[in-house]
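Right, one structure below, let's go through it.
After this line comes subunit A, so read on.
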Amino acid sequence: MGGIASSLQPGGVALDLKNVRRVFDDLVVIDRLDLRVDAGEFLAILGPSGCGKSTLLRMIARLAEPDAGRITFDPDTERFQTAFVFQDAHLLPWRTVLDNAALPLELMGMGREPRYQRAHATLKQVSLLNAESRYPAQLSGGMKMRVSLARALVTEPRLLLLDEPFAALDEITRFRLDNQLRELWRQRAMTVIFVTHSISEAAFLANRAIVLSRRGGHIKLDRWLALPSERNNDLRADPRLGREMKILLEAMEEE
Partner candidate 1 sequence: MNRRNFVLGAALLTACGKSSQKIRLALNWKPEPEFGPFYAAPYRKYGLDVDILPGGAGTPTVQMVGAGSAEFGIVAADELLVARSRGNDVVALFAVFQNNPQGIMVHASRKLTSIADIFRHPGTVAMQRGLSYARLLEKMYGFDKVKIVPSPNGDVSAFLHDKNFAQQCFIASEPLIAKRLGADVQVFPISDIGFNPYTDVMATSGDVLRSKPEMAKPMVAAAREGLRIYLDDPKPTNLRMQQLNPTMPLDLFTETAEAQRPLIETEETRRNGLGSMTKERWETLIKQLKDLGDIQNAPAGEDCFRSF
Partner candidate 2 sequence: MKNPSHNRDRKGALPAALPALIPFLVITGALELAVRGGLVRAYLVPAPSSVFRAMVESRDELIQAMLTTSASALLGFLLSTVAGIGIAVFLSSSRAIQRAFYPYAVFFQTVPLIAIAPLLVIWFGYGTRTVVASAFVVSIFPVIANTLTGILSTDPALRDLFRLYGASTLVTLFKLRFPAALPQILTGLRVASGLAVIGAIVGEFIGGQGLGSVVDIARTQQRVDKVFAAVLLASVLGLALFGLINLISYVTLRRWHASEQT
C-alpha cells in the first residue's frame, strides 16, 4: 500500500522487450520482438486481426509469460500499478458503478471509506458521478466503458494498457472517450499502450505508433507521429492527421 501513497506524482514506467517470443500450438504468434518504450509515452500498436497485438499486451500485463526473451520494467512495477482496459467493459453486474470502480482497491485490501473516496474521484474524472449507485444493466455501452476506465485509473497506475477498448462503441462516443483518455494521460503522465486496428484512432491518440506484421509480430513500422501535443476534435479535420494516417495505412497494407 505504500506504493500507492507515494505515487501522488506517478511518472509512468519504461519497458524494455528483448527477443520476446510467444508460441501457441506450433503457431509462432510473436517471433523475436524488440521494443523499448519510455516512461510517459502514449504508444499505439496497430495491426490486422490475429497479428498478435493482444497477446503482446497480455504479456506486458504479465498475464502471460513469453516463451523466450524478457520484458523488463523500470521502475519494476508491482502488479497493481499496471491497469488493463478490455474490449468490453467487463463490469461485475451484481455490483454498483461505485463498487465496480473501487474493485481494484478492494482486491488490494483497502478499507471501504478510503476506496469509495478514490473511486468517487476517478468517476468524477470520467464524468460519471450521477451514475454511482446504478447497476451495469442500467448503463449504456459508453457509460460502461467509462466505468471500466475509471476502474483502471483508480489505482493510479504507472502503466495503462488498453485492448481495443472503444471498438464496440458508436463514433460520437468514441471521439468523446478518445478526448477524455488523452486528457487523462496528460494529467497523470503515465505510460499508455493502446492496441487498436483503427488507423484514425491510433493517429489521433498516440505520439508513437508501431505497426505489426500479419504474422509473427514483427514491427513493420515504428514512427513518432508529427502531430501537436494538444489534441482535440479540430485535429480530426487537420491535413496533418490525414498524412500520418496515410503513412500508417501504407505500412499496414504492404506485405
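On the choice of candidates, all candidates are chains of the complex that A comes from, given by their letters.
Keep this in mind: contacts are C-beta pairs under 8 Å (C-beta built on N, C-alpha and C of every residue); 3 or more make two chains touch, one makes a residue touch a chain; residues count from 1.
Computed from a prediction, not measured in an experiment: that's the story for all the values here.
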Subunit A in this complex: which of 1 or 2 touches it? 2
Residue ranges of subunit A in contact with candidate 2 within the complex: 58, 61, 63, 79-80, 82-84, 86, 88, 90, 92-94, 103-104, 106-108, 135-140, 155
